[in-house]
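The structure is given below, and queries will be raised subsequently.
Note that this complex is displayed minus one protein chain, with the remaining chains in position.
Then we have chain A:
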Amino acid sequence: MTSTAPAIELKGISKAFGPVQANKDISIRVMPGTIHGIIGENGAGKSTLMSILYGFYKADAGEIFIGGQKTEIPDSQAAIAAGIGMVFQHFKLVENFTVLENIILGAEDGRMLRPSLAKARASLLELAEDYGLHVEPDALIEDIGVGMQQRVEILKALYRQADILILDEPTGVLTPAEADQLFRILGRLRSEGKTIILITHKLREIMDITDTVSVMRRGEMTATVKTSETSPQELAELMVGRKVLLRVDKTPAKPGEVVLDIKGLKVVDDQGVERLRGIDLQVRAGEVVGIAGVAGNGQSELLEVLGGYEQGTGSITLNGHSLDLTGKESDGRSRRRRGIAHVPEDRQREGLIMDFQAWENTAFGYHHDDAYRAGILMNNAAVRADTATKMERFDVRPPIPSLAAKNFSGGNQQKIVLAREIERNPDLLLVGQPTRGVDIGAIEFIHQQIVALRDQGKAILLVSVELEEILALSDRIAVMFDGRVMGERLPAETDEKELGLLMAGITDTDHPHSVEEIEANLAHAGGDAHKEV
């Protein structure tokens, strides 16, 4: 390999899935020993491109050069042989195997395991030393935290002699402190001559760690620039294709009466594990209360109890009247009648029926509503008309009520849900992960709608794993860890660092804490931090 040859070069890569052109004539060069960011909205084609590089898909056209050599990558074995390692967003680890067993999985030397394990243990220690990748070789995957699981994934790639590492949205499951540690590791890998491709939708990560960055939009590569010569604003514009507001524009809240009052709420799941261990929380009219936390620490259960499809004990009152938590009135229909609207965390599993048309989804949950009925029949014409109005008001594209939900982009699907829930004019709006899998352009719009509802004097309970979103939207922040509220903060008086410590269950936030301590805490929390992120 000559020193001037790029580590990876793609020339004219194209790939179509049916009618969708996922990648269109994409070319990039990544020099060895650099970190190259690929940023783009959901559905821009980032993951497709990396899947082609890793041999999961075959490109319709184009060439791949590794270290200057033209290389065919028909499958992932070929990718590994070419020195490419991939760390997926959803880890591919065997939960009940040890770290060491996972590392050699698929790379065993012979029929007998013992020599492979011994060899792996030796090289694992060496790799850990070289790159600062601390893991416990004999711990079971299910017992260690997400941060360490991710390091196992990186070690897996390095053990297979990867020179090029691809990381797909690596910080989605990490607390800020863990993310910082990951970036330190990546920096170290770079200085040891490894080449890293970082796929992300977070502008800040790109600015912090990459040397060069490529922007993708609608399957095309719109620009490749040196990170030092660009700005978040410019990158956002390149991603979306127009100017975007990165900050949420809002006036200070004018909180009124207490709308939602939760006292000592507990939830036990089917396995008998306590998911909520006594939650006390208030939301007032005209304020947004944001719940921060690593996914799986009870936020979902909190929304589910309030939304009426999980049972709990304790007391919840809405406008002074108590809510039924276990009986006949504890279902979603009763909650809606009481004035609670709910934008669920997972719109594809809960908020929408993907095979239903948009108009059918607009009635979803409200199909008993008088406006939607004609005698014993459903008034389909009325629902369609209502859908058309809502689509226009929420700028859903394309505005076709008869199009199936699955044929809309993520952002437009979310707008359909949001339109349905916000337009009911609820007293309390529950919002889970409002902008997950949503493009930047739509994020701006969705945030504006939430703030507008707040300004009408409605109470809003927001759950998000994106700290930036919590900080931008909330008037008050409650941090959840292991089924408890660890503390409440005002956004003006806190920062990501402090919230990050609370998210790891550490309340004495004034003292310095090691990443190891944070990880140990998270690993021992009852919640499954890895759940559905």
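As a convention for this text, contacts are C-beta pairs under 8 Å (C-beta built on N, C-alpha and C of every residue); 3 or more make two chains touch, one makes a residue touch a chain; residues count from 1.
The rule is short, and it goes like this: contacts and distances are computed from a predicted model.
Going by its UniProt record, the hidden chain of the complex is named "ABC transporter permease" among "Sarcosine oxidase subunit gamma family protein", "Predicted Zn-dependent peptidase", "Tetratricopeptide repeat protein" or "ABC transporter permease". Interface note for the absent chain: among A:Arg160, A:Arg277, A:Arg373 or A:Arg484, the touching residue is A:Arg373. Per the touch definition above, the residue from A:Lys254, A:Arg333 or A:Arg393 contacting the chain not shown is A:Arg333. In the complete complex, the hidden chain is touched by one of A:Ile80, A:Ala179, A:Ala253 or A:Leu352, namely A:Leu352. In the complete complex, the residue from A:Tyr54, A:Phe394, A:Phe408 or A:Phe481 that touches the missing chain is A:Phe408.
Residue-level contact of chain A with the missing chain is found at 18-22, 42-43, 218-219, 307-309, 331-336, 342, 344, 346, 349-356, 360, 363-365, 367-368, 373, 376-378, 380, 397-398, 406-410, 412, 437.
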